[in-house]
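FYI, not all chains are in this one, though none of them got moved.
Residue numbering begins at 1 within each chain, and the chains themselves are lettered A and B in the order written.
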Amino acid sequence: MTEQELKEQILAAVLKAKETNPLTPSITNTVTINFVANAQLAVGGSAAMIYLPDEAETLASIGSSFYINMGTLLPVYAETLPRVIRVLKDNNKPWVLDPVGIGAGALRRSLLLSMKECPPSVIRGNASEIIALANLWELDSGITRDGVRGVDATDSVESARKAAVAVARFTQGSVSISGEEDLVTDGKYTVILKGGSAMCTKITGAGCSLGGVTAVYAAVASPFVAGLTASAVYNIASENAQKNCSGPASFQVAFLDNLYSITKEQVDNSEICVETEEL
Amino acid sequence: MTEQELKEQILAAVLKAKETNPLTPSITNTVTINFVANAQLAVGGSAAMIYLPDEAETLASIGSSFYINMGTLLPVYAETLPRVIRVLKDNNKPWVLDPVGIGAGALRRSLLLSMKECPPSVIRGNASEIIALANLWELDSGITRDGVRGVDATDSVESARKAAVAVARFTQGSVSISGEEDLVTDGKYTVILKGGSAMCTKITGAGCSLGGVTAVYAAVASPFVAGLTASAVYNIASENAQKNCSGPASFQVAFLDNLYSITKEQVDNSEICVETEEL
């Protein structure tokens, strides 16, 4: 797998999402729910957010993929999440998990633990969250403590590489870690994506919306390519946005605008680096 | 009823909302709740969003009008919505319904069904939602299948005209359909409003916030004029916003800015076309 081959697959996913307008329902946190929906629309998806169990089941069965972000759990999720995950599994639908806030609360812990039985196609998180998830699932992360404080990463992307590879091998899907450099792995190949903007850490929801966009691409590409495509377009859009902003809010506006108009040339010029994992 | 007469009524509603700052509480979805509130403020309303039954009753009784958007139902709505609709009816308050997502879930279906007994003053939806609502209420829509997929319309505005007229005659209020052209009817007169921007489909909440703004105008005008006024100012603001944007997020910013500063000249120059429905 060469860098050029991957770029072709990324570009194919970018175009296919715009052509097919896949319905990508989400259960996501109330803080960034608007940003997630607008980012999904910007890349060509159709968004629909849900709380209730039967509505989630219906949308999971008619949607092309699904996004579950664990940000702000509500009581109804104790019923909604197990039911929707069951429908996703039974219908073999690709879905993306963002294990935000892993470590806080009994419901969150029990839901994330139960997902080991019905694993997501793509897991997207920051380094601390991926390490914590590997530990929760008793996979070999190479790091035994839990590094989560609130919702921000306190570990480097590279330090979570072993955890990401372990989780991807277990789920037979892919794992994406966002950070100064991004890492996407399917357990066999690991891709490092450079670029992006530090302004992403000055707004809320860069990670959440990246998960939602990954779910749009998971409707039109493999879990691995979906993770790569989302990270690649986020790096492109955020780099360009940084050039045209005067602070975090104008950055977010410019970011969504740029996300909406990703070009082939931008994908061709992006920096990605493929490495092979030793088994 | 001439085009010029309608424009005078639209302009009167625009001005009266700014002068009287009507309190327009809403029960609306969490995805676009901020956009709805800011759009209501932009046209002169005072916004207040509620979830709990007794608070909704209080605000329904002191508010000048009310907005109910069915976007993201939560369990508490099973109690809140029937109680608030009862208070709205008992106090003879105008209210606007946006039947988003009609077709998904048992609670949504039962709530929308029950509204046939206490119907809203204005119903605003996309073409597919209006057809589906007419069918749910067993009115003659001319189209028997349900065309809803997620939250986006899959039917043309014109194809939903018969359903809109049937619903408006039943409720003795008005029905607004948003689309490439907008349609507003009170069952006797149907008005087609041209203009607007396709960028409205690239952001989430154009429809939701249109419903919220319609509710502000329903506090100061008849259901028919409220529907017309909201569609007219949305077309004006979105057309102008499109000229000054570089993507969906800057479009939304420019849209709200333009909504805040609608002028008499803009209303005079807008394209509206009145047609009479045969009884």
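Couple of notes before you dig in:
Criterion: a contact is a pair of C-beta atoms (placed from the backbone, for glycine too) under 8 Å apart; a residue touches a chain by one contact, two chains touch by 3 or more.
Given the structure is predicted, the values throughout are model-derived calculations rather than measurements.
Taken as a whole, the complex in this structure file is built from 3 copies of one protein sequence, with 2 shown in place.
Note that only the chains that are shown with their structure count from here on.
Distance from the chain A centre to the chain B centre is 34 Å, each centre being the mean of its Cα atoms.
By the touch rule above, chain B contacts chain A in their complex via residues 29-32, 34-35, 71-75, 101, 104-108, 149-152, 202-205, 245-250, 252-253. Interface residues of chain A facing chain B in the complex, by the touch rule stated above, are 23, 25, 30, 33-34, 37-38, 41-42, 46-52, 54-55, 58-59, 62-63, 74-76, 252-261.
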